[in-house]
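First, the structure itself, so that you have it in front of you.
Every protein chain except one is present and positioned as in the full complex.
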Amino acid sequence: MSANASEAERRALICEFLGQFYERGWVAGTGGGICAALPDQTILMAPSGVHKERVVPADLFVVDRRGAVVRMPEDRDLRLSECSGIFCAVMERRKAGSVMHSHALSAVLAADLARDTDRLTIRELEMLKGIRGCRNTEVHALPVIDNKPEEPELVGEVERVLDHPDFVAASCILVRDHGAYLWGTDLWETKRHAEVYHFLFDAVTARWRLR
Amino acid sequence: MSANASEAERRALICEFLGQFYERGWVAGTGGGICAALPDQTILMAPSGVHKERVVPADLFVVDRRGAVVRMPEDRDLRLSECSGIFCAVMERRKAGSVMHSHALSAVLAADLARDTDRLTIRELEMLKGIRGCRNTEVHALPVIDNKPEEPELVGEVERVLDHPDFVAASCILVRDHGAYLWGTDLWETKRHAEVYHFLFDAVTARWRLR
Amino acid sequence: MSANASEAERRALICEFLGQFYERGWVAGTGGGICAALPDQTILMAPSGVHKERVVPADLFVVDRRGAVVRMPEDRDLRLSECSGIFCAVMERRKAGSVMHSHALSAVLAADLARDTDRLTIRELEMLKGIRGCRNTEVHALPVIDNKPEEPELVGEVERVLDHPDFVAASCILVRDHGAYLWGTDLWETKRHAEVYHFLFDAVTARWRLR
Partner (left out) sequence: MSANASEAERRALICEFLGQFYERGWVAGTGGGICAALPDQTILMAPSGVHKERVVPADLFVVDRRGAVVRMPEDRDLRLSECSGIFCAVMERRKAGSVMHSHALSAVLAADLARDTDRLTIRELEMLKGIRGCRNTEVHALPVIDNKPEEPELVGEVERVLDHPDFVAASCILVRDHGAYLWGTDLWETKRHAEVYHFLFDAVTARWRLR
């Protein structure tokens, strides 16, 4: 997808990626979500509470940078993603062009390994090079925040860790008992980061079992 | 699927979902099954002992609310699901519009974790919100009943736990060494509950291993 | 597939099943195989040493009940399955209509659990009912034999356990460090038995880990 991909192309790509994420178990049970900026700085956002592998391009919302709906999907019964506040916070503070929310079990288990601390540290894995700006010799620290009853209540903590100097290299936030938010400069980088971070979640959990 | 989906749409959806469940290992070896109510309160029910990923719309039985066959499938050699009595009990006592029977190994292992008790308790997982009426702050209790040589012998225990005050929030019953029965208000909610409960089975088992 | 399925239908079904088995990791790396009797008592048999998901109907051999080639595949470079002697022994002694050879890791691990004995015993699983003639209250015993450098060297031990009174209920033989041979009255029962036995291998291994 080039930088000037049309809105139609981005809508199609969001749906294709949701199908792939579903196959991997990252957005099961209607959970999870994704968004992507449009060239005019509005944001395409997936609906809430629907079977994510069945989302079609016409189902997407267009929202402004504060998450206010600019254009409704054709199906007026659809509701905007509960993640919209978090998505907007990440896009603003990290200049992200796309954010993905995962409900993968591997993300939950990786956060479990950081039960008594505020971060997951990952090291000694070539796959770290798949994260923007990261080398395989680094110790990569991901913030881990506590879950809340409703997703909008997470926004404050999300903003705090996005601004925290220890986590400037992270393109992902883990939410305990819940999953992960991860992002990239565009949809393709977000897909790459999704594959890389889920690999890393699996790796740290498998290594803990084999320790 | 809207509330007034035609019988043909429901038949097609049942077959599509059986194919998805098969891919996930929930209905392997001809095991498992599914049913869905029709607008006239009769029930579409999958046949017994057939390869579930190969069921076609014409293979479904139509039964009344007590499980008596109203309309046979085109193939007269097909037999009605052994689960029909359990399916009818769930539909009556929980006003369910659809019930699914899973033979997933994850359901067997989750029940194993409750070896010495009559319930599996699940907590501290965002995915609990995927269950109708459930919040992520709750301790969700699923009844676990003992297996029997034949499925009709399970009906009494199924009815007992459906009526048990401790399990009013549950949309699922675990059967030891066997699998799970789970349900929703319609086929779509049953699919969502299937994905959510199998995620929860995997989660409690993985957390037990990582404890 | 009805009893009078044509040879063309059986050839197509063998190839379709090999594709499914490949997806599940049961015939990776060109390993594994399958055969099915034809109405004239000759036997369709898959070739050896080829990528099993790419076998096409014209690639199958026709052999007689002793494994002698009656009809070559169109591609004259293909070699007959190394399993032909074992396949013929199972078809003769168990009146099987089809035999499958699995290289699944789950079969290897299940046999590992029987390291110091000549059998794997499986109990307390509803899925046992998926095996012809088996109830879920039984203790199901599978013979486990030692591997040999070449598959034809296994025939003697295979014949011994096929005739052993302890294993009359088994439709499967485990070969240590290697995999499994399993069978049914026709291709469809063999597919069901393949799914059931691989589920059972996974189950006994997972339960051992959770013990």
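So that you can tell them apart, the chains are marked A, B and C in the order they are listed, and the count of residues begins at 1 in each.
Note that a contact is a pair of C-beta atoms (placed from the backbone, for glycine too) under 8 Å apart; a residue touches a chain by one contact, two chains touch by 3 or more.
Keep in mind that this is a model prediction, so the values were computed, not measured.
Chemist: List the displayed chains that the omitted chain touches in the full complex.
Modeler: Looking at the entire complex, the absent chain's contacts are A, C.
Chemist: Thinking of the whole complex, not just what is shown, which of A:H51, A:K148 or A:R192 touches the missing chain?
Modeler: That would be A:R192, which touches the missing chain.
Chemist: Of the residues listed, C:G33, C:P73, C:G130 or C:G179, which one is in contact with the missing chain?
Modeler: Candidates C:G33, C:P73, C:G130 or C:G179; residue touching the omitted chain: C:G179.
Chemist: What is the set of chain A residues that contact the non-displayed chain in the whole complex?
Modeler: On the side of chain A, residues 124-127, 130, 135-137, 188, 191-193, 195-196, 199, 202-203, 206-207, 209-210 touch the unshown chain.
Chemist: Of the residues in chain C, which ones touch the absent chain?
Modeler: Residues of chain C in contact with the hidden chain: 25, 28-31, 51, 103, 105, 108-109, 112-113, 147, 149, 175-179, 205, 208-209.
In the analysis below, only the chains that are shown with their structure count from here on.
Chemist: Degrees of rotation, nearest 5, to put the Cα trace of chain B on chain C?
Modeler: C-alpha superposition angle, chain B on chain C: 90 degrees.
Chemist: How would you label the chain A and chain B contact, same or different, if same means the shared numbers make up over half of all numbers there?
Modeler: On the two sides of the chain B and chain A interface, the residue numbers are mostly different, under half being shared.
Chemist: I'd like the most central chain, judged by C-alpha centroids against the all-protein C-alpha centroid.
Modeler: Chain closest to the assembly's C-alpha mean: B.
Chemist: Tell me, please, which chain's centre (mean of its C-alpha atoms) is farthest from the centre of chain A?
Modeler: C
Chemist: Just how far, in Å, is the C-alpha centre of chain C from the one of chain A?
Modeler: Taking the mean C-alpha position of each chain, the two centres sit 44 Å apart.
Chemist: Using the average of all C-alpha atoms in each chain as its centre, how far is it in Å between chain A and chain B?
Modeler: Chain centres of chain A and chain B, defined by C-alpha means, are spaced 31 Å apart.
Chemist: Identify all positions of chain B at which a residue touches two or more other chains, and write them in rising order.
Modeler: Residues 209 of chain B each touch two or more of the other chains.
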